[in-house]
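Below is one structure; the comments refer to it alone.
Here the complex is missing one protein chain, while the rest keep their positions.
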Amino acid sequence: MMRDIRLLDRMFIPGTLIGPFTQANPGLGGVCTFVGEVRFDAAEQGGVEALELTHYEPLTLPGMHELADRAFERFDLMGLLMVHRVGMMRPGEPIVCVSAAALHRRDAIDAVDFCMDHLKSAAWFWKREKRAGEWHWIEPRQQDHEDLARWQ
Amino acid sequence: MMRDIRLLDRMFIPGTLIGPFTQANPGLGGVCTFVGEVRFDAAEQGGVEALELTHYEPLTLPGMHELADRAFERFDLMGLLMVHRVGMMRPGEPIVCVSAAALHRRDAIDAVDFCMDHLKSAAWFWKREKRAGEWHWIEPRQQDHEDLARWQ
Amino acid sequence: MITVVFLGKLADLAGAPTLRLSAPLDWAGLKAALPEALGEAVDDPRNRVAVNGALLADKAALQAGAGDEIALLPPVSGG
Partner (left out) sequence: MITVVFLGKLADLAGAPTLRLSAPLDWAGLKAALPEALGEAVDDPRNRVAVNGALLADKAALQAGAGDEIALLPPVSGG
């Protein structure tokens, strides 16, 4: 069972993680991967210049491990990769990568969906964006709360 | 809008498709990718030695394009990659790769889910497996029909 | 001549992926030209028929002439 849960404080290239992850799970039926990137957003909305993601060490990584435990309990998985950036990022940079390997596609896709919904609005991260030189804290969207509620 | 729909009659490496696909969609919020591989299955079930996927040229690729059209209508997508192997394959080889880029993760994940469910049981492919030297035609599983029904 | 293409299990039953038959052919003519087991199999409502890549809503309405390609398509089983 391949399990790779990490916080990264610098730029990463998802392909360099996903290739070895897939190789590490021989006999899998399918791998589902989601990669989130820092959005630019339209200039008329005051385009995003930078994004800062703060975490709290004693809670954030243990929380991601608990989330991984729940994913392994809930879905029939062979492997799970969950990598999240922290610190300062620029638009276009990858911020999160979740990859799940399973014998059947339903488990792989649903596990990625489940982990992403929880990382997005139930993990210990605080996010702020810089627009037109000003920092703004970001709140989860209503959609994020609705997405999360699907699993309860 | 990046749109790449292909049938391939030889081995492919998903990473070589997904990297350029992601690059071709600047400003995306997220990319979801599913890669299916030919399963080995346990030796006690008469492990899979080979898999052959037959298609019918005048229907299969046009059908995949119609499926892509429906995905673009149904979800808010920036790009869609849908690549399917045909011909003879060995266990461990990639057989299908679907990747969707969108501003929001829900669209990207759901589009991949939608395309996979349709490719699996509503696209013009006929699949047979060789076990212990004998070829056996494969039928969609009950689960595949249930997965498809979710979108109707 | 008309080319008849057999897909999936129907190719096993036919013993070959294609067959060449004389034009013209309607549905009764096609079935009569096929071995009995295959003629019965193509009647199964789960098996579809396409002419030149266009699926027929009603197989019984089949009309094929010289140069046409008839495909006999069992239920799919995908990736």
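First chain written, first letter: the chains are A, B and C, and each begins at residue 1.
Everything that follows uses one rule, which is that contacts are C-beta pairs under 8 Å (C-beta built on N, C-alpha and C of every residue); 3 or more make two chains touch, one makes a residue touch a chain.
This structure is a prediction, so every number in the text was calculated from the model and none was measured.
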item: Left-out chain, listing which of the shown chains it touches; value: A
item: Among A:Arg3, A:Arg70 or A:Lys127, the residue in touch with the chain that has been omitted; value: A:Lys127
item: Chain not shown: contacting residue from A:Met11, A:Leu59, A:Met88 or A:Ala149; value: A:Leu59
item: Contact footprint on subunit A, counting only the chain that is left out; value: 36, 53-54, 56, 58-59, 62, 84-85, 95-96, 119-128, 137-140, 144
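Criterion: only the chains that are shown with their structure count from here on.
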item: Centre-most chain, if every chain is reduced to its averaged C-alpha atoms; value: B
item: Approximate Å spacing (C-alpha centroids) for the pair subunit A, subunit C; value: 50
item: Inter-chain centre distance, subunit A versus subunit B - centres from mean C-alpha coordinates, in Å; value: 23
item: Mean-CA-position distance for subunit C and subunit B (Å); value: 27
item: Subunit A, residues touching no fewer than two other chains; value: none
